[in-house]
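Here we show just some of the chains, and they stay where they sit in the whole.
By letter and in written order, the chains are A and B; residue numbering begins at 1 in each of them.
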Amino acid sequence: MGARVIVSLLFLFLIFRSNVDAANKRIRNRRPCKQLVFFFHDILYNGNNAKNATSAIIGAPAWANKTILAGQSHFGDLVVFDDPVTLDNNLHSKPVGRAQGFYIYDKKDIFTAWLGFSFVFSSTHHKGSLNFAGADPLMNKTRDISVIGGTGDFFMARGVATLMTDSFEGDVYFRLRVDIKLYECW
Amino acid sequence: MGARVIVSLLFLFLIFRSNVDAANKRIRNRRPCKQLVFFFHDILYNGNNAKNATSAIIGAPAWANKTILAGQSHFGDLVVFDDPVTLDNNLHSKPVGRAQGFYIYDKKDIFTAWLGFSFVFSSTHHKGSLNFAGADPLMNKTRDISVIGGTGDFFMARGVATLMTDSFEGDVYFRLRVDIKLYECW
């Protein structure tokens, strides 16, 4: 019986250790604990569309202005946005929240941007917010950014969001599909 | 005895599984591991207060300038700040650190902003930093943003910070109360 106890304690010790290690190392489950799909719609101010515009250039390099996107892949343009978030790809669907934040075009020879923004939900479906940050090499079919936190229904969330350009019309309108996979849910 | 061993192993397996799942799914403890309250004080540059100002407009939309906050809920104004952080609501209390970063007013029809900033501590109480990001719909009595990381005393911290406007004087001064609840402490 003594031997059995020792073996048991050894087992327990091993389980315990594996847990401690698991906490920051490994055996993390790559199955998402929550999956969500949204669309958001960005209409950039161009001098003539103040009524409909949902975003505007607020920073630009020395060689550009704030009404027309800069040359060289818009390098240096900082855009702030408050875009409707919808459940499908229709701009006129009832929004379930707003995408609020900014993007900065950050490269001269190809279109790419850096994004910091939140989804702020205010619907019967979701309350709370999800916060995002990351690089958006927007000529790629899909781009992954980080879900860096959340509040309300998305308390303490972390995960990855995959961006896809679902549609665009010149420099004025684009629509992003956002596939959110949360791997930490509380 | 063979049966008992099998039952034991089954138990162990179940515990192990539940741990792996717990790592990214559930059974997370919603009791904070650390709670902190701070105040920070923002004095916006308005053309005449260079000596006292702790923040300044550095980006603005095409239709505005950088000395006066823009119309339409300040939409498009980007403000950088270096504000004193105090333990109570007195602007003249000895600061325990600085709040450094930016906010962007991001909506035309109501006051709301997007925040990216850090608390940088340098006191006998705290050393290190806490990093924050999130949406601040500032007309709401309380707003939750994310604690996205930390260093020093706040190594690897994550949590939620609740912002409350504790006082404001026109467009020049506001004071925020920040209730920080960390749920990941290392």
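Definition applied: contacts are C-beta pairs under 8 Å (C-beta built on N, C-alpha and C of every residue); 3 or more make two chains touch, one makes a residue touch a chain.
Every value quoted in this text rests on a predicted model; they were computed, and no experiment measured them.
Trainee: Total copies in the complex, given 2 are shown here: how many?
Mentor: Taking the 2 displayed chains as part of the assembly, the whole thing totals 3 copies.
Just so it is clear, only the chains that are shown with their structure count from here on.
Trainee: Taking each chain's centre as the mean position of its Cα atoms, how many Å separate chain A from chain B?
Mentor: 18
Trainee: Give every residue of chain A touching chain B within the complex, in rising order.
Mentor: So the residues of chain A touching chain B come out as 8, 11, 15, 18-19, 22-23, 27-29, 33, 45, 47, 56-59, 65-67, 78, 80-82, 98, 100-102, 116-118, 120, 128-129, 131, 133, 148-152, 155-156, 183-186.
Trainee: Within their complex, state which residues of chain B touch chain A.
Mentor: It is residues 8, 12, 15-16, 19-21, 23-26, 28, 30, 58-62, 75-78, 104-108, 112, 114, 116, 133-135, 137, 144-148, 158-160, 183-184 of chain B that touch chain A.
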